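Just one protein chain is left out here, and the rest sit where they should.
We call the chains A and B, going by the order they appear; numbering starts again at 1 in every chain.
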Amino acid sequence: MSRLDRTRTSPHQLRPFFSSQNLLNRSDGSAQFDFGGSSVLCSVTGPAEVKLRDEKLDKATLEVVVRPLVGLPGVKDKALERNIRETLEPLVLSGLHPRTLVQIVVQTMKDDGSIASTAFNAAIMALLDAGIPLSSILGSVTCTIDSQTNDILLDPTTEELAQAKSTHVFVFDNKASIHAEDKSSMDHDQASSTQESSSAAVLFSDSTGLFTEGEYLECAHVCFKAAQAVHGFIRTAVEKKLLKEYQQTSA
Amino acid sequence: MKELDSSTNEREFLLAALRDGARIDGRNFYDFRTLRLSFGEDYGAVEVQLGNTRVLAKVSCEVIRPYADKPTEGFLMFNTEMSPMASTVFEIGRPTDEEVLVSRLIEKAMRRSRALDTEGLCIVAGEKVWSIRVDIHFLDHDGNLIDAACIAAITALLHFRRPDVTVVGEEATIHTLEQRNPVPLSVHHIPICVSFAFFDNGERVIVDPTHLEEQIKEGDMTYTLNVHKEVCALSKAGGIAMELDQILQCSKIAVIKVAEITAQIQAALEADAKKR
């Protein structure tokens, strides 16, 4: 089955994705994440001075600013700001930097669907680049259910979103897979059951449209599998970056 | 967040270097930093890198009703709101003086110089006109935001294609990009901003200041010219007093710079057109 964007052959295929870090000079960390024709640039500043009214005595304050490509920020962007902030809050080890501000600015550079997922992935890459301590990383994937064929289409383009019956954005952290790895060294049988039950533990989920419970769980499953590729990618990016830094310091 | 002033050492070093006829990034006084233009897959999306300064411009259009008193005039709007991405001094909803200056100068340079033919944006008089919107996003601030934003805006307008329209009587049909090749906007001329910074009571004049140079400068001036040597705007807001000769001298430098930059924009546009 061919997709509307004609470059993909399978409904469960992501568009080619890539990312580059440390692009901006004035912020402490930055990253750009691309899913095919969608691209989001994200900058992170922090830990920095926090405004008195935002100050938290026992942890860092997280602030997220979302900037749309066209027009002034609206309620949609406000909702995305809140979603990104509340999803990152449990991940950032904010207790290590009390009474400071970690500011994340998300700027859409190209919009061809799945912007929320692209933004989530860009944000985590930027946080890693800025060296903000994190308890785990996340990976986000969007899917839609097509109104005509009822197929689950991963990483939809704008055109595919317009034809969708429902849209599902998922974010998964890499804790589930880490636990499974830990356990597998101890006990094989237990590990497989743990993996089964915790496989699609959802960090963030946002679905709209019309869909059944079965469809929702199926989407979660498909997106979870795809998110593993994103996790792997982020991991490799971090490894490469550390290796480079190590080589530079030891040279 | 408040910005830290440059340190005394930085200031002394920069000034000493200028007195020796050198700039700390190795440029000559009248050199621009390397200008890079990259285009997105869509029409009207341009990213400009001027040294470490980065600006993204995105042009979009929609059909709206014109004002009753100007039934044949289309709209041209600029959005230059700055986000903390470029620098933490920019806060959402609280424009800094710099932000206000930049947005006003871009308005003047682009709109008031009539760079774009707004009458040509009319579809059906009194009923439908095009509204062209230019969103300018400042991504990285290493000085001279004005020139970078101006280059980004005009290049994006030149690069942009709007959907074709056929009008039969009062009925207008808008063709999608698949149905018919989109059409470019009619741009009358290409205004380019060239910014100067002055040191030592105007004795030393440099173009395209970096962020550090902007922090230390004593005065500034921005010429907006087109390749036909027509002045579209001239802004010298405050700073030290300048001799008229110096201002005329600057205009001569600006003319040369404008010709260079215009040629580079056109070359980039041609290279991109070939790829499509």
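Here is the rule we use: a residue touches a chain if its C-beta (ideal position, glycine included) is under 8 Å from a C-beta of that chain, and two chains touch if they have at least 3 such contacts.
Everything that follows uses one rule, which is that contacts and distances are computed from a predicted model.
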Among "Ribosomal RNA-processing protein 43", "EKC/KEOPS complex subunit BUD32", "LSM2-LSM8 complex subunit LSM8" or "ER membrane protein complex subunit 2", UniProt-listed name of the chain not shown: "Ribosomal RNA-processing protein 43"
Selected from A:51, A:78 or A:240 as touching the chain missing from the view: A:78
Options A:202, A:229 or A:243, residue touching the unrepresented chain: A:202
Sole residue of B:33, B:54 or B:128 that reaches the chain not shown, by the stated touch rule: B:128
Sites on chain A contacted by the missing partner chain, in the whole complex: 75-76, 78-79, 81-83, 86-87, 89-90, 166-167, 172-173, 175-176, 197-198, 200-213, 216-217, 220
Residues in chain B touching the chain absent from view: 62-65, 128
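Following the convention adopted for this analysis, only the chains that are shown with their structure count from here on.
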Inter-centroid spacing, chain B versus chain A (mean Cα positions, whole Å): 33
Footprint of chain B on chain A - complex, ascending: 23-27, 37, 41, 43, 45, 48-49, 65, 67, 69-73, 103, 105, 107, 109-110
Touching residues (chain side chain B, partner chain A) in the complex: 1-2, 40-42, 45, 47, 52, 54, 56, 58, 60, 79, 81, 83-88, 92, 133, 135, 137, 139-142
